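Next up is a structure, given as structure tokens.
A single protein chain has been omitted from the complex, and every remaining protein chain is retained in its original position.
== subunit A ==
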Amino acid sequence: LSAAAEIPKEDGRPQWDNKFQYLLSCIGFAVGLGNVWRFPYLCQIHGGGAFLIPYFIALLFEGIPLLHLELALGQCLRKGSIGAWNTISPYLGGIGVGSWVVSILVSLYYNTVLTWVMWYFINSFQEPLPWSVCPLNENRTGFNEECYESTAVNYFWYRKTLNITPDIAESGTLQWWLILCLATCWAIVYLCTIRGIETTGKAIYVTAIFPYLVLTIFLIQGLTLPGATEGLIYLFTPNLNTLKNPRVWLDAATQIFFSLSLAFGGLIAFASYNPTKNDCEKDAVTVAIVNSMTSLYASIPVFSVLGFKATTAYWDCLDRNIISIINEFDLPEESIMRQNYTSWISFLNSSYPEKISVLKLKSCDLQEFLDQSVSGTGLAFIVFTQAIILMPGSQAWAILFFIMLFSLGLSSMFGNIEGVFTPLLELQIIPKSAPKELLSGIICLISFLIALCFTLGSGSYWIDIFDRYAASVPLLVIAFFEVIGVMYIYKIKRFSKDVEWMTGRKLSIYWQITWRFMSPLLLLIVFLAFVTLQMQKPPSYTAWNPKYEGFPMKEEKVYPPWVQAICVLLAALPCVCVPLVALFHLVKQKRRSKDPSFVLPEVFSCQGANS
């Protein structure tokens, strides 16, 4: 692993067909499900338009510099994450190994989310949509009890899709329909990544561009729906008071960081297939800006649809009240309309208060319906599916929506798999004569077998755990070490010379300041704040328990100790790779230094090898 291997110009490394493919792959990797279901939620709960201020500050001082760093690193060293960090210094090889482990963990659970999307997709071809009606109970006298007490949409998600158990300790059985969909998803991933970037480069044209088309269609449709404007106003009305809450700044920083898919090693892998004389600075800025613009663009149709749903729920509430009033007072049909409801109610309250109180009317408040904010899988599979039922031509909308989610997730999966695939290819796990298809096949097969755990009854609880612990803290740690490693061990002077050689211009002061001070500082603060917040309360989860008294509210439960141990393991495993590998090399060095024939590794330089 000595750096004496000078990289020849013709090293037989696969290349991107064109620059556009590379940019699309990076954009596709960065733009994922989080842009659709996390950013709008954050905008909503953190004061609407005001959230954009901390968001763009974080983008400027944390997102773009780190992105540029990773792309420049991969492009210069022309290796995947493990190889690249080993080349910089064997002591830093642990960073690459940590990235690789995180990529594996995330690939496992991310594809299961895509499995759920696929399940909903193939169920969207029915008329009526299966999540719009409750099934009947055994003796056909009424609806299924669990479905009746919650909603049909909730029932379809928790019972028909997940078949969820009431507790994480109860594993339940493997759900065969989910296994079929999981196999299909991994087959699709294998089909697209079968030869590395040769095949993903072709697939990315579809999976990266298609979501934008669908978002535009949803935008046009969403804006024509009644109540869309209420939703949009609610979303974008800035409430500058929220900026005083440090939680908002933390959420902005973490959102930018996770949204750009930094520290996975996938970006390094993508950039390593570039020719070295490529303007990585412009690429980084382009990818970051497109990612943020996509988040904004996606939040418009999402909030139009949510506004539509809230308005429809509000109207339903009003209509139910109106029917009961008309029935009670025997008033002619259409005497009370939604518009004059409030005046009628005040009139009736003053004249016949006892009759009104008997009716037990629910108070209908549009704000209350708009306030029901959800993020994550709840947004896509519960709230949005409910809104789609209300739209005319719901099958088409459902199909479009789920294909869009699938493409978004698939293009992110390409980056994850590339982060696993490229280092393995370079470590030459399989002999060189064996085809690449074999390695990608092995990766997909093993991942499929391990991911079968997520198709158990308690699978979605485990996915939440993976999402919260494996894909959050380790990434922050790895990114922090990345910046420190490049700036202070590889040394900023060498790196700026390399970047100048690659881009052809001098490194501006903005990069110097952010790389050296602002980004590591921000990462440290975010990491500490994140960990402190997590430690404040014992880790808990909400379980779907039909036997709970407060059903259909979810039951708040605490993780049992063995699950907590697994959480800690997941978070610690990638982080611990960094010091472990450094220690391993230290020991090796001590042993080697006793050997007189030991030769010091040569100093590696990006431009020196390629000039």
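The working rule: a contact is a pair of C-beta atoms (placed from the backbone, for glycine too) under 8 Å apart; a residue touches a chain by one contact, two chains touch by 3 or more; residues count from 1.
FYI, contacts and distances are computed from a predicted model.
Matching "Delta(3)-Delta(2)-enoyl-CoA isomerase", "Inactive serine/threonine-protein kinase 19 isoform X3", "TMM27 protein" or "DNA replication complex GINS protein PSF1" against the UniProt entry of the left-out chain gives the name "TMM27 protein".
Looking at A:Ser89, A:Thr151, A:Ser171 or A:Thr184, the residue that reaches the missing chain in the full complex is A:Thr184.
Of the candidate positions A:Pro226, A:Pro435, A:Gly504 or A:Pro579, contact with the hidden chain is made by A:Pro435.
Across A:Asn18, A:Thr216, A:Thr237 or A:Asn327, the residue that sits in touch with the chain not pictured is A:Asn327. The hidden chain makes contact, of the residues A:Ile57, A:Val133 or A:Val290, with A:Val133.
Counting over the whole complex, subunit A has residues 119, 122-123, 125-126, 128, 133, 135-136, 140-143, 180-181, 184, 187-188, 190-191, 194-195, 199, 326-327, 330-333, 435, 437 touching the chain that is not drawn.
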